[in-house]
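Note sheet for the following structure.
All protein chains of the complex are present and in place, except for one that has been dropped.
By written order: A and B. Residues from 1 in each chain.
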Amino acid sequence: MQKKISSTPFRGTAEQEAQLQSIIAANKHDKSRLMAVMQEAQGIYGYLPLEVQNMIAEGMEVPLEKVFGVATFYAQFSLTQKGEVHIAVCLGTACYVKGSGTIYDELQSQLGIAGDECTDDGRFSLAASRCIGACGLAPVLTVNDEVYGRLTKDDVAGILEKYGK
Amino acid sequence: MDMINCKVNGIAVSVPKGSTILEAARAAGVEIPTLCYMKEINAIGACRICVVEATGARGLVPACVYPVSEGMEIQTNTAKVQAARKTTLELILSTHDKKCLSCARSTNCELQKLCNDYGVTGDEFEGFKPEFAIDDSAPHLVRDNNKCILCRRCVAVCNQQFVGILGANDRGIDTNIGQAFKLNLNDTPCISCGQCTVVCPTGALTEKDDTDKVWAAIADPTKHVVMMTAPAVRAALGEEFGNPIGTGVEGKMVAALRRLGADKVFDIDFGADVTIVEEATELLDRVKNGGVLPMITSCSPGWVRFCEQYYPDEIDHLSSCKSPMQMTGAIIKTWYAEKEGIKPEDIVVVAVMPCTAKKYEIKREDQDAAGVPDVDVSITTRELARMIKRQGLNFNALPDEEFDNPLGQDTGAAVIFGTTGGVMEAALRTANDWLTGKDNTEIVYEAVRGNESIKEATLEIAGMTIKVAVASGGKAANEIMKKIASGEADWTFVEIMGCPGGCVTGGGQPIHPQYVRDTVDIHGLRAKVLYDQDEAAVLRKSHESPVVKALYEEYYKDTYGCHKAHHDLHTTYKAGKKF
Partner (left out) sequence: MKTVAELQAIKEASMGEIALRLDDPALASQSKYKRNVLVCGGTGCTSSHSEAIIETLHTELEKHGIADEVKVVRTGCFGLCALGPIMIVYPEGCFYSMVQAEDIPEIVEQHFVNGKIVEKYLYKETVLADGSIKKYNETDFYKKQVRVALRNCGVINPEDINEYIARDGYQALAKCLTELSPKEVTQTILDSGLRGRGGGGFPTGKKWSFIADGPQKYVVCNADEGDPGAFMDRSVLEGDPHCIIEAMTIAGYAVGADMGYVYVRAEYPIAVTRLQKAIEDARANGMLGKDILGSGFSFDMEIRLGAGAFVCGEETALMTSIEGNRGEPRPRPPFPAVKGLFGCPTVENNVETFANVPQIILRGAEWFASMGTEKSKGTKVFALGGKIKHTGLVEIPMGITLREIIEEIGGGVPNGKQFKAAQTGGPSGGCIPARLMDVAVDYDNLVAMGCMMGSGGLIVMDEDNCMVDMAKFFLEFTVDESCGKCTPCRVGTKRLLEILDKITRGEGTLEDLDKLEDLCNYIKSNSLCGLGQTAPNPVLATLKFFREEYVAHVVDKKCPAGVCKKLVSFVIDQEKCIGCGKCARNCPVNTIVKTDYVAPGHRLPSMRIDTSKCIKCGACIDGCKFDAISKQ
């Protein structure tokens, strides 16, 4: 899948921009820190839309396409906004063997979205994740930073309910 | 130099240490197919078509990047190698849009040739294939990613041009070459140089074909169609008809244009001569009156766009002169139109150029001396060849004919515009005469000839020391501009061309497979055609051109750079944005 590009309008604030500019200023002497700047930028904005990548490209003095090429290469970088509630299902081997695929399918059907998508109200987004190292709790998923382990398909509705679905 | 002895298919060769298997094979007279490799620019070992067997190596190794070692025995075409190459081609074809019949690159496609050589049909694998919309947003080129094989030559050349709008995005099977955020090409700081179209092995990057507009104009009885050619076209057009690189075909080219149905066939060399007298006048004015220096040439629209977008604070360095093509167009629609009594709007000026950026240039603002566009259609050398083929002309059997008058006469100074250093040399010939007040006979400036990307010279003219620089290609332009922007530059006059080597190796010129580009001095051979024509010319200084003299006598009150000339022949620039 090519990375999806956000179609929602950019709503960055002056404060966020100032934050980003100071990070760029601290790193621009070393072009190899491009990824680090992008990671910080994603921390500030939650994703990396055109406007943000533009600031990075200009600040780090690299072509915009270079920033975009890097952004679309690494799984961590997102070009779309995450939901307020971001659910990531571990599809690492241990979890997969214990049935995390079924849980992922169940979430897609209950939320009515595919992976890497956000619900229209911006509330929920869903993604598959690589092994998060909680194999002892397999199968696991994370909701924002909260980990839920030893799950079955039947737990899905309860978890969603907890977050206001 | 340390030499390495190795054997390629049993042939012993000795090559410098650090040579690749590909280089050793070439030394042994053995050619290995390549797709992604471009000498010195793109050695990434990605396509895997060049794999060979070599002693001491695990598996198959890519010849383009694998260094030879002492005693290495290389086999370039074993059954294993052939099978591997075949599978590689089959896999490439499984993601390739196989519309060869209508492809602009059919019969000149490196992938097609290899598939033919290896008997690959493209039916071997089926499966997922990313689909892409065709990007034809820009006036100069069309990008069809469905034909892209991800060799990344275009990426390498775009970065080499210091533009870098093309790159690899996403990863795995979804990897695609493109612009950031899938922006339309026209919305990016592309400089329109078209070098990517020259290096693309397939039809994924092609010039936008404007030949239909030309056919339509020719077919329209109400239109007076003037076709005109840039100097570099005559040095390369013959290659499209099987002539060796370096064959001059001016006479046959003129004959062909006439047979295509042009009402007049003019020479943009004329405009080049006018450019020199206008530009030299501007330069002397800047020197005398403390204008912005160094002054930089503005003949190359790729370069002009580069400057506007990447050095927007330095656009005052650009000469205000229009390019020779635009000047010729302007003069056709003013002086010529008046003389002939034809309304400018009834004239269709078709420029045949070695260039894709000219397609962009004709759409620029302030390029309309007569209130209508100076030039209506700009086609590349390749498109002209296509028209000649469609017209059914046996090009090589055509008689040699001459350009029409009045705008068909040129000087040797004008013809060398087609190579890097040519504008500078032409300008120096005129400046030297003007400043010394003599008819100098020492008119060859070796220091500005040749294909180095940056050439500098310090000249003594009439007691003045003049420093000049000549650059071609975005990378060299960038180096020059960094110095100018920082204020450390002390040149008076600088020539910059957008394409490496200047117009003879422009983005609209005939395409040769990469192994030819790697092994033949295409620039040198084409440039020689122009230098030879200059040497054979009777008149070799622009200000001596009788037509130029006539133009100024009749139309511009005998004054270079007069107000009317300024209106017709000069233009303005706008600061652009990088992103």
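Here is the rule we use: a residue touches a chain if its C-beta (ideal position, glycine included) is under 8 Å from a C-beta of that chain, and two chains touch if they have at least 3 such contacts.
What you see is a predicted model; the values in this text were computed from it and never measured.
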Worksheet item: In the complete assembly, which of B:I4, B:A28, B:C47 or B:V350 touches the absent chain?
Response: B:C47
Worksheet entry | Candidate in contact with the missing chain, chosen from B:I11, B:A27, B:I41 or B:A168 | B:A168
Practice prompt. Since one chain isn't shown, list which residues of chain A touch it in the complete complex.
Written response: 31-36, 38-39, 66, 69-70, 73-77, 92-94, 96-97, 102, 129-138, 140, 147, 149
Worksheet item: In the complete complex, which positions of chain B touch the hidden chain?
Response: 44-49, 51, 59-60, 62, 65-67, 83-84, 87-88, 91-92, 94-95, 125, 127-128, 150, 168, 170-175
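One rule holds for everything that comes next: only the chains that are shown with their structure count from here on.
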Response to the item:
Whole-Å distance, C-alpha centre of chain A to that of chain B, is 44
Fill in: List of chain A residues in touch with chain B within their complex
1-3, 5, 50, 53-54, 57-58, 62-69, 72-73, 79
Worksheet item: What does chain B use to touch chain A in their complex?
Response: 130, 163-171, 174, 176, 179-182, 188, 578-579
